[in-house]
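In what follows, a structure is listed as structure tokens, so that the remarks can point back to it.
For this view, one protein chain was removed and the others were kept in their places.
When the chains are written out, they are named A and B in that same order, and each has its own residue count from 1.
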Amino acid sequence: MLLFALVYLYPVAYSAWVSFYEWDLAMPARWVGVANYRALASPEFLEVVTNTVTYSVGVVLLSQTAGLALAVLLNDRTRMGALFRASIFSSYVVSWVAVSLLWIWLLDPQYGLVAHLFRLVGLPALNWLGDHRLALWSLVLVTVWKTVGYPMVIYLAGLQAIPGDLYEAAALDGAGGWQRFRHVTWPLLTPTTLFLLITLTITSFQGFDIVKIMTQGGPVTSTVIYVYYIYEQAFQYFKLGRASAAVVLFFTVIVALTFAQWLVFRRRVHYST
Amino acid sequence: MSARGPALRSLILAALGLVAIVEIFPYLWMVSTSLQDMAAVTRVPPTLWPETFHWENYAKAWASGPFLRYAVNNAVQTVGIVVCQLFFGCLAGFAFSKLRFPGRDACFLVVIACLIVPPQVRFVPLYMLFSKVGLLNTYASLIVPYAASALGTFLIREAFLQVPDDIVDAARVDGAGTFAIIFRVLAPIARPTLVAFSLFSVVYHWNDFFWPLVMTTNEAVRTLPIGVAMLREEGTGDKWHVIMAGSMFVVAPVLLVFVIAQRHIIRAFTFTSLK
Partner (left out) sequence: MTRAVALVLIVGLLGAAGPAAAQGPIVAQFWYSFGGTNREVTEAHIKRFNESQSKYRIEGTFQGDYFEALAKIRAAAATKTAPAAFHVIGEAVPQLAASGLFENLEPYAKGPNGVNLEDYLPGQTQNTYFDYLGKPPAPLMVLPFFRSTPILYYNADMLAAKGVKVPTTWDELRDAAGKLTVREGSETKVYGFEVPVDWWFWFALLHEAGGSLVTPDGKRAAFREKGTEALQFWVDLVNKDKTMKRPPGKDYNAWTVTNTDFINGKTAMIFTSTAFLNYMTENAKFKLGTAFLPGKVKQAVPTGGTFFVIARDAPTPQKEAGWAFIKWMTEPAQTISLSKATGYMPIRTSAVDSPEMQAFYKQNPNYKTAIDQLRTAQRFPYTPALIEIQREVIQPNLEAAVLGIKSAAEVMQAAEAKANEFLAKQP
């Protein structure tokens, strides 16, 4: 508990304090009151927020669904299944630097493999990373590709925890594959789904490396997401005050949201008793 | 999974095969590149399989810096962090789920909010703090800031909440102390969560580049990802073959651990559902 205070609260409180100053880490800090916050209420910050939300929603929905599908399809004890699973997980453990060049090459509109394939089927080659309308979604796709191994593994474990007799019982009742999934698998996976939903959402908010390595926030500002924005402000523009203000803002929003959620649940608890 | 028409089955197999290839292709490409030479690396379209295997790339990468020390540091750092996270996570999770004390929920709200504080922001004040107490460039500066994990605490609390209070009461009646309750009773029940979280944390911290970089100013406790980063150039055309060889040193251990632990991970989940 004490440790928490130290490693979390201290930096956060420090950030809160810094957010009221204009500071570049070298000169003595200048008090600017809420100017940093007002500066945040800009269209560029709004874009950061929308980008982050889009990115998170995209990544969480896609990777969780894909992870579930893969887990269901690979839920067996065959060697083949294990091979498939290992190969899917391999991309999760590889570091971003290692694969960034590969992806930049793959997505190059001039000679990339993806462009090549698109042209083969008559589709126009898209400028995945260079088009400001596409870039964020390209990052979503690459992130899903890289991280789908994790929900797959977790769902797999959850699936294998479901006792086989339930399936047999359902089959005896005449339930087909899809119905078995809907009525047996899915409900029993709810805790796993919830766990993944929370974990994936939280980690997607912390997305940073992919942006830093693949697009550096570009084209223009279309792929600047929350943490990258903070990094830019703090490290490239040396506006630590503004970076801290962004942190504090999110901090407050999350606290407010959680508080609201807690209030709602409290009432529900009372209801059930 | 049983009654599926053969056509559907082969379709599914094909799709799975495609996915598997897409997923593992970059990894294979990494391996392939690590064995090429500069000429092969700069060719476009990229060489998919090298004609001659240049194993010396690995030697070059290893020798480019104190890689052995980096590897040891990386292991110490990752294990240290995850162990602490599990330890403190269980303690805090227990406190937030089973204990009652004033301001408990308020504290927990703060914990939740800490979930989104990124390392880029924490770095500056923590760097200065560790610098002042002379703990920069030590394992402490790498492990301590991550020793208490908000995510871990959150997830473990959730898991502990699922456990009915009677079990805890029963254990207490049996004379178990708090530590015993946490680690002998609750933790085993929450094993799937602990395992799932550890998996995530291990991969994250093993590959972490930013924190070990900014909290260290010399080689003493630096880790492998930094070693690999030092192989990169700016625009001059990186020596990808050496960089990939270096990256393999980072990737291989984790992959190995995963392959070995796969069954354990799954067993951890299965075991606990026998309630």
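Annotations for the structure displayed:
Here is the rule we use: a contact is a pair of C-beta atoms (placed from the backbone, for glycine too) under 8 Å apart; a residue touches a chain by one contact, two chains touch by 3 or more.
From a predicted model like this one, the values you see are computed outputs, not experimental measurements.
Touch with the chain omitted from the figure is made, among B:L161, B:I189, B:L213 or B:A261, by B:L213. Only one of A:P43, A:P124 or A:G174 touches the absent chain when the whole complex is considered: A:P124.
Note on the undisplayed chain: of the listed residues A:I104, A:L141, A:I198 or A:L249, the one touching it is A:I104. The missing chain, though absent from the display, is touched by one residue of A:T65, A:T190, A:Q236 or A:T252; that residue is A:Q236.
In the full complex, subunit A makes contact with the omitted chain through residues 24-27, 104, 108, 110-111, 119, 124-125, 127, 129-132, 213-221, 234-238. By the touch rule set out above, subunit B reaches the unshown chain at residues 38-39, 42-44, 64, 80, 84, 87, 91, 123-124, 127-128, 131-132, 134-141, 143-144, 147, 210, 213-214, 217-221, 226, 229-239.
Keep this in mind: only the chains that are shown with their structure count from here on.
Note: centroid distance subunit A to subunit B, computed from Cα atoms, is 16 Å. Remark: subunit A residues 1, 3-4, 6-12, 14-15, 25, 70, 72-76, 82-99, 101-103, 105, 111, 113, 145, 148-150, 153-154, 156-158, 160-163, 176-177, 191, 195, 198-199, 202-203, 205-206, 208-209, 226-227, 230-231, 234-235, 240, 243-244, 247, 250-252, 254-255, 258-259, 262 touch subunit B in the complex. Those residues of subunit B lying in contact with subunit A across their complex are 1, 3-4, 12, 16-17, 19-24, 26-27, 29-30, 44-46, 88, 91-92, 95, 105, 107, 109-118, 120-122, 124-126, 129, 144-148, 150-151, 154-155, 158, 162, 192-193, 195-196, 199-200, 203, 207, 209-210, 225, 228-229, 232, 238, 240, 243-244, 247, 250-251, 254-255, 258-259, 262, 265-266, 268-270, 272-273.
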